[in-house]
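Excluded from the complex is one protein chain; the other protein chains are retained at their positions.
Residue numbering begins at 1 within each chain, and the chains themselves are lettered A, B and C in the order written.
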Amino acid sequence: MILHLNNSISESEAQKIAAENQAFCFNNGKQFVLITSSSLKEVPEGLKSKITESWVFQNDNQLASREYIKHTREVDFGTFKIGGNTKNTVLIGGPCSVESESQIRESASFMAGLGLKLFRGGCYKPRTSPYSFQGLGLEGLQLLAKMREEFGMQVITEVRDATHVEEVIEYTDIIQVGAKAMYDQGILRACAKTQKPILIKRGFGTTLQEFVQSAEFVLSGGNPNVVLCERGIRTFETGTRFTLDLCGVAWLKKHTNLPVILDPSHAMGYAYGVADLARACTAMGIDGLLIESHPNPKVALSDASQQLNHSEFEALLTSLKPVANAVGYNMI
Amino acid sequence: MILHLNNSISESEAQKIAAENQAFCFNNGKQFVLITSSSLKEVPEGLKSKITESWVFQNDNQLASREYIKHTREVDFGTFKIGGNTKNTVLIGGPCSVESESQIRESASFMAGLGLKLFRGGCYKPRTSPYSFQGLGLEGLQLLAKMREEFGMQVITEVRDATHVEEVIEYTDIIQVGAKAMYDQGILRACAKTQKPILIKRGFGTTLQEFVQSAEFVLSGGNPNVVLCERGIRTFETGTRFTLDLCGVAWLKKHTNLPVILDPSHAMGYAYGVADLARACTAMGIDGLLIESHPNPKVALSDASQQLNHSEFEALLTSLKPVANAVGYNMI
Amino acid sequence: MILHLNNSISESEAQKIAAENQAFCFNNGKQFVLITSSSLKEVPEGLKSKITESWVFQNDNQLASREYIKHTREVDFGTFKIGGNTKNTVLIGGPCSVESESQIRESASFMAGLGLKLFRGGCYKPRTSPYSFQGLGLEGLQLLAKMREEFGMQVITEVRDATHVEEVIEYTDIIQVGAKAMYDQGILRACAKTQKPILIKRGFGTTLQEFVQSAEFVLSGGNPNVVLCERGIRTFETGTRFTLDLCGVAWLKKHTNLPVILDPSHAMGYAYGVADLARACTAMGIDGLLIESHPNPKVALSDASQQLNHSEFEALLTSLKPVANAVGYNMI
Partner (left out) sequence: MILHLNNSISESEAQKIAAENQAFCFNNGKQFVLITSSSLKEVPEGLKSKITESWVFQNDNQLASREYIKHTREVDFGTFKIGGNTKNTVLIGGPCSVESESQIRESASFMAGLGLKLFRGGCYKPRTSPYSFQGLGLEGLQLLAKMREEFGMQVITEVRDATHVEEVIEYTDIIQVGAKAMYDQGILRACAKTQKPILIKRGFGTTLQEFVQSAEFVLSGGNPNVVLCERGIRTFETGTRFTLDLCGVAWLKKHTNLPVILDPSHAMGYAYGVADLARACTAMGIDGLLIESHPNPKVALSDASQQLNHSEFEALLTSLKPVANAVGYNMI
């Protein structure tokens, strides 16, 4: 249950009420908000005089739900916004991994030249084998920050585990919680304490309900700036790397108030299908698109098969704009 | 292996060669074609002088493969064509089931009024329970044929099992092999003997490779007019009815020469997501779209939750045309 | 809903009542039984005086349900029984396919020598490619019948599609409805008209609920002798051919009254794991086990990798008996 407290209630009183009701409590800029388990179906007698509004839910999709906020949240990325009434579809480009200063500058320079506003690059790679390239770590973060200074794009990178979450929050503009880490409470609780936008990727074995509940960890901790990212689920089909779940995207648009960004690169796993899929995603009317592109995919240290080269990326962008326009969106 | 025989070889000789090599044999209009298992990797010595061309394959995706025919096949539906150079995306509309003469006429009249060329309606419903509505059977086929006469649209309906495949071939213009029947050799072999277009739906537990091999049953029997239909696979996600596999569609476009039609209605299972998904499908540059629509979905005898009503269907069609145009296709 | 009619009601009257209530009707040896959709929750007023007992269900698992019959049905295989109070676990052995008279005799002779009561061999192989060995068809059925005469074992073989279901019913003692055919109403309705035991294999993409509903097609048509067979479902894991669903077996034992037979050979897909899995299955307290074994697996025309050779099969049988005894069952 969500309860909005009267404006007259002080922070210390709000915290006291929260503790008594085993509730989370934060200030949404207008009032204090309490959230309890969704199993609570009636406003406790003692609280009735202290609240202005309350919402009951069937399950723990509460702060993220379309019942609580009836439109898509607006999330401010600093130099641009998505969601709300913006009708923006932001294209996020960049390589799978930050590999070296020259590689990341070549990529950043190209992406900035195309007008991109948000640049990606992995620093802590969540590889499934200890014998693969694991990313440059802190050095990568510093290189990303340098690219932001040089080219004026916002940057996003992934947190692999809780040991370096504070570093990522410090160095990047948007924090990506990866598909393998999205149940990680150490990460989610740290992300709840900043106000920077958090992009949570759906785990490849994660239900839509669990995906939204992962966002609830951040939202209930007081950070309202959460964006969901569908990147393919694991199914019996192995002809492609994963299966992009656009039915799930329709579900998220119906049942949640969070902006949705899609990552067809990881879903497909092969460069050949990425452009077709990116156009399909765009036609759904979404808030963003995350596409991996490398100056020279053949020598990439990770995800070599699925990254577009720069000319493919530019051609893709050209083809996406009319599709976005056809559904009333702007590709930025 | 596929082998094209010399034009000088007679039908009886071709059949003799086929029998000696445990091969399928048919005439493709230009020459006799032999197909053996893909495990045959070299042209048998005795055949070298009798062939004009041969193709070796890694697996049993042979006649359907992009290696054999390097573009999408053109399939003639009588009053229109798809595939080849047509750049047509055909919209197939109609109810899940033929329920009565008045219901099916109301639907057909509406669809014809919108300019649709291909009309659907189920007569033999492959229900998973014996206690559900099973379709009108032959009576339904006759009603569909009547609608064709009255409204000039082509009609398509589904074969449930081999006991009535001949009836369906007789009464309809396009034969649909349903998701639960696509391994059925009784059906596939019967479909191989006609020249009418065959639309094969992917089973919800079927790999892409098996899906294509299902088409090979029809193609190797001499019917070149096969169209594939992706309609959602079964995954761990149950928030939606199935998971539409657009990564798989990218794979089919890359690896096969068959036109691809998509069915977002069955994938989603809920009317609310069908329009968004239909736009996504269209943006992939596909050969057709199959959308269930009922004059009054609430009283439909099957699939009530996923059928659009007529005004939703009309609004969808309006929105699809600019998306098709944005990717260089015509919605017909 | 299931209704037991008064004994005084004649067959013609029962059929009339069934038609009026859109119900299935058969005689279970004691009385006429009506079955309607499970959506009927109250006995119709006009029927109250004509029935002795009625059962209401949450879903279409009705005749097969543990609510209707509170123990596992006894099914008579002619020379032995399973289910009921028998505590028998029947071991079914034999090759994947009947390949030749000498091969099938060598196999049958060996299996009979071990004391096996039920012998398997495929005649109509449901291959996913037209270019693979498709089975000997009718000739295979006749060879199986010959083995029955020579060695005194019951025989079981699979129906691939509805075109030959009558032949299989004629020639074999138990009719197997394969995993790819278990939605096929042409087959299921034919199986409902005989009284021979029907073994239905779960489709690899089939839910437990759908699996049981497949049995309801046979049961509601008047054949009470249905046995379920779990043989592995398709999941994301491809290190093994399929994933044997023993959680599902626990579900079936809890929710249905049908005997359950397990097929670890198809689930595993590799001979090396079959013995361990067979022991696991046996320890669940089940009604039967289906194991593929070939005189010389390396030259088998189908499923070569998963068939045990004869010495492996014999060693397996020896190891299974103490496991069966440990859980109070007899391996026959």
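The working rule: contacts are C-beta pairs under 8 Å (C-beta built on N, C-alpha and C of every residue); 3 or more make two chains touch, one makes a residue touch a chain.
Note that this is a predicted model, so its numbers are computed, not measured.
**Student:** Can you work out which residue in A:Val43, A:Ile69, A:Ala162 or A:Ala304 touches the chain that's missing from view?
**Tutor:** Here the residue in touch with the unshown chain is A:Ala162.
**Student:** Using the document's definition of touch, tell me which of A:Glu13, A:Glu167 or A:Glu210 contacts the absent chain.
**Tutor:** Touches the omitted chain: A:Glu210.
**Student:** Among C:Ala267, C:Leu290, C:Leu316 or C:Ile332, which residue is in contact with the omitted chain in the full complex?
**Tutor:** C:Ala267
**Student:** Considering the entire assembly, which residues of chain C contact the chain that has been omitted?
**Tutor:** Answer for chain C: residues 205, 207-209, 232-233, 235-251, 253-254, 267-268, 272-273, 276-277, 279-285, 319, 322-323, 325-327 touch the chain left out.
**Student:** Where does chain A touch the missing chain, residue by residue?
**Tutor:** Touching the chain left out of view, chain A contributes residues 24, 35-38, 60, 62, 126, 128-132, 134, 160-164, 180-181, 183-187, 203-206, 210, 213-214, 216-217, 220-221, 234.
**Student:** Tell me which stretches of chain B touch the chain missing from the display.
**Tutor:** Chain B touches the missing chain through residues 234-236, 238.
What we mean here is this: only the chains that are shown with their structure count from here on.
**Student:** Any idea what the CA-fit rotation angle from chain A to chain C is, to the nearest 5 degrees?
**Tutor:** The C-alpha superposition of chain A onto chain C needs 180 degrees.
**Student:** Distance-wise, how many Å sit between the C-alpha centres of chain B and chain C, to the nearest whole number?
**Tutor:** Each chain's C-alpha centroid was found; their separation is 32 Å.
**Student:** What are the residue numbers in chain A that touch two or more other chains?
**Tutor:** 205, 235-236, 238
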